[in-house]
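Our next item is chain A:
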Amino acid sequence: MTNTNTFHQPENSVTASALHLQDVCVSVENTKLAGPINLTVAPGEIFTIMGPSGCGKSSLLAAISGTLSTNFKVSGDIFLGSQSITALPPEDRHIGMLFQDDLLFPHLSVGENLKFGIPAAIKNRNERDALAEKALDDAGLPGYMSRDPATLSGGQRARVAVLRTLLSRPCVLLLDEPFSKLDVELRDKFRQFVFRHVKAHHLPTLLVTHDPDDASATGGEIIQMANTFT
Partner candidate 1 sequence: MPRKLFGISVIALGLFGFSANGQAAPQSTANWQDVQEKAKGQTVYWNAWGGSELINTYISWVGKRLWDDARITLKQVKVTDTADVVSRVLAEKTAGKNEDGSVDLVWINGENFASMKKQGLLFGPFTQTLPNYKLVDTESKATTIVDFTIPVDGLEAPWGMAKFNFIYDSARVQKTPTSVADLLNWTQQNTGRFTYPSPPDYLGSTFLKQALTELIEDPSVLRTSTTELSELNQATKPLWDFLDALHPNLWRKGSQFPASSSAQQQLLDDGEVDIHLSFNPGAASSLIKSGELAPSVRTFVFDKGTIGNTHFVAIPYNSSSKEAAMVVANFLMSPEAQARKQNPNYWGDDTVLAISKLSAKDQQVFAKIPLGAATLPPQELGPTLLEPHPTWMEYIEKEWLKRYGQ
Partner candidate 2 sequence: MKTFRALPSKVFRLRYMPAITLLVFLTPVGAGLISSVLPAFGYLPALGRSDFSGEAWGQLLHHPAIPASIFTTITTGFAATIISLGLALFFVAAWYGSPSYKKTRKMLAPVLAIPHSALAIGLAFLIAPSGWIVRAITPWATGWDRPPDVAIIHDPYGLTLILGLVIKETPYFLLMILAALDQTQAEKRLTVARTLGYKPISAWIKAVQPAIYKQIRLPIFAVLAFSLSVVDVSLILGPSAPPPLSVLVLRWFNDPDLSYRFMASAGAMLQLMIVIAAISLWFVVEVGVSRIFRSRSSMGKRHFFETEIKLASKAGINFLVMLFSGSLLVLVTWSFTWRWRFPDFLPSVWSFHSWQNNLHNLAESAGTTIAVGLAGSIIAIILVVACLENEKQRGKNAGSGALWLVYLPLMIPQVSFLFGVQVISIKANIDSSWVSVIWTHLLFVLPYVFLSLSDPYRSQDNRFFNLALTLGSTPSRAFWRIRLPLLLRPLLFAFAVGFAVSVAQYLPTLFAGGGRFATVTTEAVNLSASGNRRIVAVYALLQAILPLIVFAAAMRIPNFVFRNRQALKGS
């Protein structure tokens, strides 16, 4: 796993820019869930938000990625570099997400899952296959293309999920407690795997977690979010 850049060729990516949140607030039916939050995450930096469950961490990430349910209201602005992405639909934001569940599409094979992430601009089928295979090789899963995701171990599935996200060439990475479901041994290895890729791709990365180990492993900035409910 040395040359991870192969599936994220710089010439096709948006030039690495920082993620800014400006006065971002999430509320539902006039009850504030999170914010106002102001922060900046530089490319390659992992910014950690810590807080107890129910403090609105996940809602915040959904707001950034644009997938928040329409019952929720979001105010403030989100910038990628100098460009506001606040009004963009999720698919145009180039914000990759990882959850505590791997969420591999159960009806697709491992290879099809990976190729689902590859941008449509790459039209040549062979080229798409090659990209997916290369990614699997690099992640230590050679020959897994046609495997059923359900037959993989938890660690393997988690890695495939990361690869899928990276193959979609995100400009930002959001991590929603992606390590919490793995057992301790695996967790550390996987964390290293993810962080290595974040650095290699110069991705501004936002991590929400309530595990202090996760936070300390990032080596980046940490903020504490309080529960807004009383």
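In this text, contacts are C-beta pairs under 8 Å (C-beta built on N, C-alpha and C of every residue); 3 or more make two chains touch, one makes a residue touch a chain; residues count from 1.
Per the selection procedure, all candidates are chains of the complex that A comes from, given by their letters.
Since this is a predicted model, take the numbers as computed values, not measurements.
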Expected hit for chain A (complex, candidates 1 or 2) is 2
Candidate 2 partner contacts - residues on chain A that touch it in the complex:
62, 65-67, 69-71, 73-75, 86-97, 99, 101, 103, 105-107, 109, 116-117, 119-120, 148-151, 164-165, 168-170
